[in-house]
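Only one structure is covered here, and it is reproduced in the block below.
Just one protein chain is left out here, and the rest sit where they should.
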Amino acid sequence: MHHLLPLLVAVPLLGAALLAATGRHLPRTVADGAACAVSAGSAALALLLLAHSSPPLTEWAGGWEPVAGHSVGILLTGDGPGLGMAALVCVLTLAALAYSRRSLDEPPHGHAGAFPALVLVFQAGMCGFAIAGDLFNAFVWFELMSVVAYALTGHRVEEARAVQGALAFAVVNSLGAYALLMGIALLYARTGELALARIGDALDAHGPPDALVLAGFVLVLTGLLVKAAAVPFQFWLPDAHAVAPTPVCMLLSGVMVELGVFGVWRVYDTVFSGPGGLPAADAERVLTVLGAATAVTGAVMCWHQRHIKRLLAYSTIAHTGLFLIGLGTLTPEGDDGVALYVVGHAGVKAALFACAGILLDRYGSVDEHVLHGRARPLRGVAVMVVAGALGLAGLPPFGTALGKSFAEEAAGGPFTVLYVLTSAVTAAAVLRVAARVFLGLGPTPREAGGEGAEDAYETTGSGEEPESGRRMARVPDTMTAVPALLLAGALAAGAVPGFGTAVARAVSGATTAGLVHTSVHWTPLGVGLGLLSSLLAVALAAVAVARPGRLAVPGRALPLRRLQSGHIGDYVAWLLVGTTVLGVLALPAVLSG
Amino acid sequence: MTETVIVVALLLVAVAATAAVAVRDPVRQSLVLAVLGVVLAVLFTVLQAPDVGLSQLAVGSALTPLLLLLTVRKAKRRGRRAERGRSAGGDGP
Amino acid sequence: MNGWILAAVLVLVTGVGATLWGVAGGPLRRRATAQNLCTALACPVLLLLAQGYGRPAYVDLALVLAVLGPVGTLVFARLLADELADDPPHARGPTWTAAALGAAVVGAVAVATGPGRALVKLLVIGVLLVGGNLIASRALAGGMQEGRGD
Amino acid sequence: MRLWLVAVGGAGLAALLVAACLRLPGFGGDRHPYGDRAVEAALSRHTANTVSSVTFDQRAFDTLGEMSILFAAVLGSVVLLRQTRDEHRARPEPAAVSRPVRRYALLVLPVALLTGLYVIAHGQVSPGGGFQGGVVAATALHLLYLGADYRALERLRPLAPYEAADALAASSYLVTGLAALLAGSAFLANTLLPYGTFNTLASAGTVPLLNAAIGMEVACAVVVLLAGFLDQAVEIVDEGEHDEHAEHDGGGKTGGNAADGGDHDDSGKRGK
């Protein structure tokens, strides 16, 4: 069974290569169908491997089994969390490909295979990262998924914003990747190893942490947190997610960002959690402080958006912050909760992006003000957006609610309040959009054109072109079926009894070798908090719609919004500041050691 | 002696990299980057990494400058056109 | 102490260092000439190093540089022809010095190598190096286009 | 504001990195456990160039990833640099390159191609390999553009086969890996072929195969990549740009009627 692990990468890559080779001569439907088949096949493979992942599968690529405990090959780790992420990637890729069959514009002549091939390579990169057990190998797949993501983000080259967002994305993430590589080089210099577990052992053998370990930790984390879009590395994300084609947004927000969080968990857990790494207190400080800042920033910015895709992008940032806080507890309960939360969030967020894509294709705009009341005929989509918003808020029995309740219980104290507020605010923003766009509630915004009167620090959603090339008269069935299925999946993740416990067992199989079993089920407190944040979200949205002036004070958030300047130089400067902040937060580890 | 040559190559790389950053015009920068590529290849050779040096030579001596210059040429043509359009339109900001 | 490496250090410091200084400032023609000279000088350095380390395998680097270095300069000559045409660089002295140095180094290494396949490779490098750089420098000086050359 | 951020962030990062450097084992240290193991493993598989052994045997899975990055970057560039609806193609004027340069280019072209192939072929024995040789060979082809003109290059470079070959080379790398899996060993295991005689071209098992696949992939990738940029810089223009375009491309012109407007090719050659 373990020999099949590399196939998770090889199958989509082979599919992509063959598609690219023959794409010139294939009709579009065949190319899309083939891509879907490859993606479905690898999803089945991932689920099969996941079913056999206890005890964790390990595979040495190239058959370089260790001799006397040492190997020269590359370790692939097929444990519960890794394969779980890989399965999530495959399922979501399948959804995105199915969605893109009808939504995207006719590909340019002679490039029919290019888009599905790129999506398949993207899938391969993300799967490879999820199962990597070797630091440099993880870097390679990390770089692969970044590179494909740049190209996919800029796919609609006719659009000025798309290419600008893609370039900011590319520059910031490339720099993050180079920081990661520097960190790898530093760790290699100290330990002379590249396999994650070996690096951890060698660090422990060396003694207490010093400046070198700290620098390695900071640089590696910088790379991963840039991908996870933690404050202050988050600036690229709204720029990129707002302009990428909708199926790509589903993947970017649904799993790629979460893979950054997963990478943080994997690296800390296997490399830095021993006595030679970073003490738990310091790691906790780093993750929770950054997580809290990320959650607050994301929620505030999310509330102030009128560009719907950008709004969803900020809500992804807010939720990433919550994930980081959950991981920052460094407890098995926190890990379980975050794992489940990520699964639920992926379904909900991808569904919401799909709905935004429908709006864009149907009405040629994703601006909340321009669309005011115009989408009344799309009842099904309206129901899905409201359901998605409640999923973001954590209404039981969504998977997000179950995961969130566990994570917030593990975090405890003030973080519980933060969890409730953040999820409520992001959900309220989506509900506000739903009420205005689909129901036409509230006063019509004065400057419906979206031009001229806007204040200087705002990105309107009216300049976007429909991805289908022209506005669609009716919405194709696949485009509504995909978000409906995704929402159903997110619902099932919480509602199906035993799913949560299965996730928890998969996670604990990797962390504590299955010694500690947490059973994940609904608790009265968790249900209560979930209901509370949903109610809060509805109330906030109601106030915002009825009295637009009361809650949307533009002046108060302006300093924060000014930081999001769209200038690549600023983003790079913040990245440098971020590494310094990381270093300062983790500094006590070295001073005490 | 081997140590001296390593130090010399390192210093050359540091200077070339600084120059590549300090030269702000992309055309001139691409000339500096070409030199940086060659100096890096020498450094890799003295660090006993001929494979990497070969990689660097192959990429740095002709490929990267060609890509950079083609981009400059395309961008400049666009920029000039936009400028002319702006002055002709008369309503530029 | 290794004379070959000492020679390499000397060429590196005086020659490549000078071209680095040349490429970092001044008008475009000076920079373009410096870039050309840089490849012309780095190639002998690589040959000297290969001999100094006692690794004939390193000669491949010099071969690749001798092939691609002038190509790189031709790239500049071709794509900057308009800019360079206004103000063509003329650097006969340094160019011929570099060429002579290259020929001398190739000769010296060839003598040390002795006859064989390695010698053929060295001679090919020598021809490519000297010929390529003279042509490239001529192209920079306006020889790229028909009718404008000297 | 930005300068302050850069100063603060840069100073912090610099302090951190310098502190780390001081704690690094001294330059030239003797402790390289993984490296020493890799040398032994390479010798056990009769691979003279240890670096190639690491690249194409011990860590071939990494190289698969790197190759995919290359593949994705090229595919992405082709998509990004495609001809959009508001653009059309204009044939560039043939450039007149002076005779010595032309002669040099045509003379060196085969030499450079041979050098590229030589570097690829000797990957498992001496410094070199698919990555380096592929770039050299692909660059060599572009001597035609430098020494002659763009049309000459286009004649020798129909793009479709290169794009297909790029993808097929990537597939063949994967297929070699899968063959090992089907033969009952691990993915990308070097167990299919005999290891051969040390320090000859036919040594090191599947390393030469993977090496050749990478060489072909890199060469085709670079050709396709440069084609995208050359098309953009030389051929593709948008409406209203043509007059200016004529005065610029080709690098040099003998003069005469520069704006030869009758030479449009709106359908795009790539489509056919």
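Order as written gives the chain letters A, B, C and D; numbering starts at 1 within each chain.
One rule holds for everything that comes next: a contact is a pair of C-beta atoms (placed from the backbone, for glycine too) under 8 Å apart; a residue touches a chain by one contact, two chains touch by 3 or more.
The rule we apply is simple: contacts and distances are computed from a predicted model.
*Asks:* Between "Sodium:proton antiporter", "NADH-quinone oxidoreductase subunit D", "Hydrogenase iron-sulfur subunit" or "Peptide/nickel transport system permease protein", which matches the UniProt record of the unshown chain?
*Replies:* "Sodium:proton antiporter"
*Asks:* So which of the visible chains would the left-out chain be touching?
*Replies:* The chain that is not shown touches these displayed chains: A, B, C, D.
*Asks:* Check each of A:His3, A:Arg28, A:His52 or A:Arg161 against the chain that is not shown and name the one that touches it.
*Replies:* A:Arg161
*Asks:* Who touches the missing chain here, D:Ser77, D:Ser98, D:Ser171 or D:Asn190?
*Replies:* D:Ser77
*Asks:* Go through chain D and note every residue touching the omitted chain.
*Replies:* Contacting residues on chain D, toward the hidden partner: 2-3, 5-6, 10, 13-14, 17-18, 21-22, 24, 26-30, 32, 34-35, 38-39, 42-43, 48-51, 53-55, 59, 62-63, 66, 69-70, 73-74, 76-77, 80-81, 122, 125-127, 129, 131-132, 134-135, 198-199, 218, 221-222, 225, 228-229, 232, 238.
*Asks:* Against the chain that's been left off, what residues of chain B make contact? List them.
*Replies:* Its contact residues with the unshown chain are 2-3, 6-7, 10-11, 13-14, 17-18, 20-22, 24-26, 29-30, 33, 36, 40, 43-44, 47-52, 54-56, 58-59, 63-64, 67-68, 71-72, 74-75, 78-79, 81-82, 85.
*Asks:* Across the whole complex, list the residues on chain A that are touched by the chain not included here.
*Replies:* 136, 143, 147, 150-151, 154, 157-161, 163-168, 170-171, 174-175, 178, 181-182, 185-186, 188-189, 194, 238-239, 242-243, 304-305, 457-459, 463, 561-562, 564-570, 572-573, 576
Methods note: only the chains that are shown with their structure count from here on.
*Asks:* Tell me the chain pair with the top count of C-beta pairs in contact.
*Replies:* A-D
*Asks:* Just curious, how far off is chain D from chain C if you go by their C-alpha centres, in Å?
*Replies:* Computed from C-alpha means, the inter-chain centre distance equals 24 Å.
*Asks:* Tell me, which residues of chain B touch at least two other chains?
*Replies:* 50, 53-54, 57-58, 62, 66, 70, 73
*Asks:* Got a list of which chains touch which?
*Replies:* Touch list across chains, by label: A-D, B-C, B-D, C-D.
*Asks:* Inside the complex, what are the residues of chain C that reach chain B?
*Replies:* Interface residues on the chain C side: 1-2, 5-6, 8-9, 12-13, 16-17, 19-20, 23-24, 28, 31-32, 34-35, 38-39, 42, 45-46, 49, 53, 55, 57-58, 60-61, 64-65, 68-69, 71-72, 75-76, 79-80, 83.
*Asks:* So in the complex, the part of chain A that touches chain D is made up of which residues?
*Replies:* Contacts found on chain A: 3, 5-7, 9-10, 13-14, 16-22, 24, 59-64, 70, 72-74, 76, 108-111, 114-115, 117-118, 121, 124-125, 128, 136-137, 140-141, 143-144, 147-148, 150-152, 154-155, 157-158, 163, 182, 186, 188-190, 192-194, 210-212, 214-216, 218, 567, 569-570, 572-581, 583-584.
*Asks:* State the interface residues of chain B toward chain C in the complex, per the touch definition above.
*Replies:* Those in contact with chain C are residues 1-2, 4-5, 8-9, 12, 15-16, 19, 22-23, 27-28, 31-32, 34-35, 38-39, 41-42, 45-46, 48, 50, 53-54, 57-58, 61-62, 65-66, 69-70, 73.
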